[in-house]
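Complex shown without one protein chain; remaining protein chains in place.
Letters are used for the chains, namely A, B and C, taken in the order the chains are written, and counting of residues starts over at 1 for each.
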Amino acid sequence: MRLVLTPEQRELREAVRSFLAAAAPPAKARDGYDPAVHARLNGELGLSGLIVPEEYGGAGAGMAELAVALEETGAALLPGPFLATAFAALALTRAPDKELLTGVAEGRLTATLALPVVPDGLTARAEGGGVTLRGTLPQVLSGAEADVLLAALPGAPAADGSGAPGESSAGGSGAPGESAADGPVLVAVDLGGPGVTRVPLETLDLTRGQTRVELDGAPARVLGRLGAEGAAAVADLVAVALAAEQLGVLRASLDAIVAYAKIRVTFGRFIGSYQGVKHKLADMHCKLEQAESVVRHAAWTADEDPAELPHAAALAQAYVGRACFEVARDHLLLHGGVGFTWEHDAHLFYKRAKADEVLLGPPRVHRARLAALMEAGEPASTEAAGEPAPREA
Amino acid sequence: MRLVLTPEQRELREAVRSFLAAAAPPAKARDGYDPAVHARLNGELGLSGLIVPEEYGGAGAGMAELAVALEETGAALLPGPFLATAFAALALTRAPDKELLTGVAEGRLTATLALPVVPDGLTARAEGGGVTLRGTLPQVLSGAEADVLLAALPGAPAADGSGAPGESSAGGSGAPGESAADGPVLVAVDLGGPGVTRVPLETLDLTRGQTRVELDGAPARVLGRLGAEGAAAVADLVAVALAAEQLGVLRASLDAIVAYAKIRVTFGRFIGSYQGVKHKLADMHCKLEQAESVVRHAAWTADEDPAELPHAAALAQAYVGRACFEVARDHLLLHGGVGFTWEHDAHLFYKRAKADEVLLGPPRVHRARLAALMEAGEPASTEAAGEPAPREA
Amino acid sequence: MNLDDYRRAARAWLRDNAPAGETPPEDAIPHAKHFMARLYDAGYSGITWPARWGGQGLTQAEERAFAAEARHFSLPTYVFSIGLGMTGPTLVDRGSDEQRERFVRPLLRGEEIWCQLFSEPGAGSDVAALQTRAVRDGDRWIVNGQKVWTSVAQHADWGLLLTRTNPEAPKHRGLTMFVVGMRDPGVTVRPLKDMTGRAHFNEVFFDEVAVPDAHRVGEVDDGWSVAVTTLLHERLSISAGVGMGRAKDDPTSLEALRRTADTSDPLVRDDLVELHIRTRALALFNQRLAQEAEAGLFPGARGSAAKLLLAELTLFEADLATRLAGPSAVVGTRDGAGAGPLAHAISLAPAMSLGGGTNEIMRNIIGERVLGLPPGPRVDKTVPFKDLKVGTQG
Partner (left out) sequence: MNLDDYRRAARAWLRDNAPAGETPPEDAIPHAKHFMARLYDAGYSGITWPARWGGQGLTQAEERAFAAEARHFSLPTYVFSIGLGMTGPTLVDRGSDEQRERFVRPLLRGEEIWCQLFSEPGAGSDVAALQTRAVRDGDRWIVNGQKVWTSVAQHADWGLLLTRTNPEAPKHRGLTMFVVGMRDPGVTVRPLKDMTGRAHFNEVFFDEVAVPDAHRVGEVDDGWSVAVTTLLHERLSISAGVGMGRAKDDPTSLEALRRTADTSDPLVRDDLVELHIRTRALALFNQRLAQEAEAGLFPGARGSAAKLLLAELTLFEADLATRLAGPSAVVGTRDGAGAGPLAHAISLAPAMSLGGGTNEIMRNIIGERVLGLPPGPRVDKTVPFKDLKVGTQG
């Protein structure tokens, strides 16, 4: 297992970090999505194509590299559809589609993915040469900026030309067609196309939007079969990607308050010299160290040890999601009154951290998943936490 | 509702406190039970008879007064059967027995109560003019020092003289006799009598013992019917009494470390001047304030508002049991290395706090009880916690 | 009139005069002033204040009796709370007779609204590190500087203003207190938008503002002792529960969560048990403090424990509510209605930990004034202010 960055990954980190520091610092995040920055991110750095296989024009990198990039975009609170496009690209690794993958790789196309991966309330009907979708997705990440929406249906709509039109109901009460037995299929909808209504939502997170998407006979394209295992794997990959962003939010929050504690004076002393502040920052650092370890491990399993991925992904969300919010919260509180103002950036991190924490469902779902995985069997590596142990002289 | 002590209760507290400071300081607790102190406690202060009704020679006081006394015996880590006898006396308030109550009131008799109040694994048989018990009680509080053991059976053994001997199986799989429908009955066993084997157990808490009691045809006396409601009430009263002791342990732990923080120097300053210590002590003080409020309230409901008692008793164990252990733990840790030594008293408080926390079962049972009571209906008083609210200028 | 009669009369007056239904919006100033005048004329404003300056000259017993009755009503007194709780008592204690004569009665009768001008951007918890300067110019003073976190400044006629008059002296010994006219030339009030997106507070800028020496409160360079009086009254009014109550439609309250959360999940039920335990433990503590106060025991610094616990509970419950709700917690349910009540709650939750003293300041107060622990070493008590590090050092 590899938990430290390779020299190449460190280079990638530096490249993304210095690009964002110049083009998209956190202070700019409140201005929202800047398509020009997004274009440069893909053009100069090729970030959207990072995990797209080389045969589709991407860099063919792994989750370890994507995690490095997402940590930086998270630290910068980068607005816009970068994370959503990464989610979609992760889904496409399981049901490759040349048109979409090359579009993403070339930075021409932004995309998003329905969450959960197999959403409730979608109905698909095979019509003419294609499929149409009906139903509402109440919260689609970056749904206003994305060009294409991916979603998984529980099973393929029945083939065209049968007596009754094939119908596949996602999460509904209807009996699944025989095709459902083979598991979910991935479909794509053009969000700018007919039958699609997008209603932007007011969001806690000022730096990244969510959209209600209403589909009323919207044409969709079936990309391929994910299967139950594939759909679960996509959900796990999404969880790891989000945890990487959360690691960045956590780290940037801690960096900001540590920097402030070195310059802010109260009662004649820098606030960082008070144990009341210092010890809390030390505890926050401990969370960072563990969060980074958990994310590196999860990304490594995604690339190298798929059998461990479900466990590592659930751990990543259970640990990092919580740690990220706690650190962002404490970083805001330790700023004192100025941290409560609209002008200060602290609340941007706090709100992103909360929005991320609940993005994939109430956090207890990740704990429940861990409980179920523990019941099912021991994780492969159960090294004790007990080294190093201290000694007295 | 009354949450502050009356002048009489304050006098009682002073009397018990000054008696124990002289006769049984915590440093003496490690020497174990001193019958002479116990006798003086009952002789000079009449403490065991505090809640015994006046008609049986007691003081006829309420749970509020008993809580005051138990807070002090807890703070002193008083060894011996005082708490166990109080548990038994609380049970006897629901099934009064002149012989036992007068014995307790006069300080002649020490007693204990099986926990849970209706224990598993006891079998009763009506024989001759009385009842005999069989079975093992794995952990009886102060079982080595107590003269009498009280326990509740699920139902009365059938009357003597019937065809087959009546039999009442506590918690067993046997079908309950019709008498069980009327609910638990309280019985008393002479622990020095025939058919009783007492095996002292090694305990974490060095200041108060537990004993395995094996009953093999031990003669028992039926004291009266508790009924399901009475047995539940006894369990609630026991929970409140224990919480009062825990409040004392908590307070004494905090007092000890606050005093040490004012005299112990490190790096040229009193340790209490470091925010790393000061802020932790402040948080511990917050727990004390809430614990005292919760205990006063629970004692008040026991005396004045029985409908609220189940809820208040569960809250008392859920809040105070945890707070007591946390404060005792942190008081030990903040002592530094000396707190880890055998000679220092810190570990006595830490161990008592842990032993008390699990005395009535895994702590989650109190939380589960609260959950069930919340489902069943709103507590009578739901005042918001929100006053006072701070303002900015 | 004995206390029971007093209480009965108060109850009757409130029943007849307290506004029914919704509390009017904060800016309904004329309505509030009208009510305050009636309250004063009925003898219920300034109950314990000296009769000589316009108060009723009664005791804490009457004050508490009226407060107990008033708790059942929503009185539109918010904009007067700084004057009644802080600046007014300061003038009564420390003002000149001319100042008392001029300011106290209009304050009690709601004719004039007051704010308090202590906090500055560079001097959060450390109030005495303030930098707003007042320089003597004959029989007046010229003020330049900036204040922040000023409630009701946009409505205020007068402000109690703490300034630095001697930068050569150590921090606490070069401050002077004034009464400043909030409509005077050079005073600018600007709403301060906070992280909820709303403006609960203001910034106030002073640009060459002239204040007559007759409006000085206390001696020159002795303003800190006056400020301590004000802050003592602030703390008293907080622990007397003068502040805002909990909103009834709080979406993060236990009652609300029991309606909205999935209580079939044992883990959710246990989360609610935890919230219930914390809420009840704090509520009982507050009730015990109130009973002690009624019995004449002044809670003193122990009130800081209640404030700290409330701050932590507020964060806990907003955090819990959003975790229970999941994704929907962070988006609005319909267009134009903002990001939703839970999003607002999680945005507002830090306020309680920051306003009225941070959690760290509360822990210092509890440690030093309740537990009697020694203070940390202070480097800022003897150095001339001009040589002291303050604010944010680039």
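Quick notes
Basically, a contact is a pair of C-beta atoms (placed from the backbone, for glycine too) under 8 Å apart; a residue touches a chain by one contact, two chains touch by 3 or more.
The structure presented is a predicted model; accordingly, all values stated were derived computationally and were not measured.
Residue B:265 is the one among B:265, B:307 or B:376 that touches the chain not shown.
Of the listed residues B:27, B:201 or B:228, the one in contact with the hidden chain in the full complex is B:201.
In the complete complex, the hidden chain is touched by one of A:20, A:118, A:218 or A:294, namely A:294. Residues of subunit A that touch the chain left out of view are 1-4, 258, 261-262, 269-270, 272-275, 277-279, 281-283, 285-286, 289-294, 296-297, 315, 318-319, 367, 370-371, 374-375, 379, 382-393. Touch with the hidden chain on the side of subunit B covers residues 115, 138-139, 199, 201-205, 210, 260, 263-270, 274, 276-277, 325, 329, 332-333, 336-344, 346-347, 350-351, 354-355, 357-364, 367-368.
In the full complex, subunit C makes contact with the omitted chain through residues 266-267, 270, 376-377, 379.
Criterion: only the chains that are shown with their structure count from here on.
Comparing chain pairs B-C and A-C, the larger number of C-beta contacts belongs to B-C.
Between the Cα centres of subunit A and subunit B there is a gap of 52 Å.
Contacts with at least two other chains are made by residues 274, 276 of subunit A. Of all residues in subunit C, those that touch two or more other chains are 119, 149, 355, 360, 363-364, 376.
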